[in-house]
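Before any comments, here is the structure.
Excluded from the complex is one protein chain; the other protein chains are retained at their positions.
Here is chain A:
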Amino acid sequence: MKMLEIKNLHAKIDGKEILRGINLTVNAGEVHAIMGPNGAGKSTLSNVLTGREGYEITQGEVIYKGENLLELEPEERARRGVFLAFQYPVEIPGVSNIYLLKAALNAVRKHQGLEELDAIDFLTLVRSKMQLVKMDEQFLHRSVNEGFSGGEKKRNEILQMALLEPELAILDETDSGLDIDALRTVSEGVNALRNSDRSIVMITHYQRLLDYIVPDYVHVLSEGRIVKSGDKELAKELEKSGYSWVHDAPEPEGQPA
């Protein structure tokens, strides 16, 4: 089953074209890694997919489970099962983590026609998910990400993912700012969430994350286009030779100029 189809996607920000014809198909259960140097358009891609304001889509379309994703508000995408693990999770002083988790879960459940969980069922569920990312319960009662270390913030993102059980998860530079122990914990959390119905798109600069979360496919993004696709071996090649060669790569076939 096709989860996500990106067809010839072009996007601008402040009049500057950043995405210049992206084509990508992600099937249910697949894990794709999108790699690329700084400025290749990685963050723009994740922002456009999740609906952040400020981007102008000039061409192309994105189909998510048969629906036009780009027509939906960010919250509508979230409720339909699209999840973004933020590169820089924001701190929200004054909003407790537990409130956020509950509000987010109930928004999804409401969309699915399910009843809100009562306090006891909710807490039981959250506790089981917290074990997955080795988070202490005290984090529930602290303000969202406030005073969290880099690793704690990323674990908190994966906790949200575990709770919301998205169908399509986009992990934006999830490895950035993590030491090896935190990277391992976060990766284990993500791996535990891999299944045949859930697709994951990992956006990353470095190959290191892919040692822990092994992708089915690897794509190289450069200057707003996917210039090369392959399996996990491609990532290793990149690790060895860097990104410099991709600029010289020929235009992929079948792309409009």
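Heads up, the rule we're going with is that contacts are C-beta pairs under 8 Å (C-beta built on N, C-alpha and C of every residue); 3 or more make two chains touch, one makes a residue touch a chain; residues count from 1.
Everything that follows uses one rule, which is that contacts and distances are computed from a predicted model.
Participant: Missing chain, UniProt name, options "L-ascorbate metabolism protein UlaG, beta-lactamase superfamily", "Protein translocase subunit SecD", "Alpha-E domain-containing protein" or "FeS cluster assembly protein SufD": which is it?
Facilitator: Of the names offered in "L-ascorbate metabolism protein UlaG, beta-lactamase superfamily", "Protein translocase subunit SecD", "Alpha-E domain-containing protein" or "FeS cluster assembly protein SufD", the one UniProt assigns to the missing chain is "FeS cluster assembly protein SufD".
Participant: Just to verify: which one of A:I13, A:I63, A:L100 or A:V214 makes contact with the chain not shown?
Facilitator: Answer from the full complex: A:L100 touches the omitted chain.
Participant: Which residue, A:I6, A:L24 or A:V108, contacts the hidden chain when the whole complex is considered?
Facilitator: Candidates A:I6, A:L24 or A:V108; residue touching the omitted chain: A:V108.
Participant: Which is it among A:H32, A:R79, A:K154 or A:K228 that touches the chain not included here?
Facilitator: Considering the complete complex, A:R79 is the one touching the chain left out.
Participant: Considering the whole complex rather than only what is displayed, give the residues of chain A touching the chain that is not shown.
Facilitator: Where chain A meets the chain not shown: residues 50-53, 73-75, 77-79, 84, 86, 89-90, 92-95, 99-100, 103-104, 107-108, 111, 143, 160, 164.
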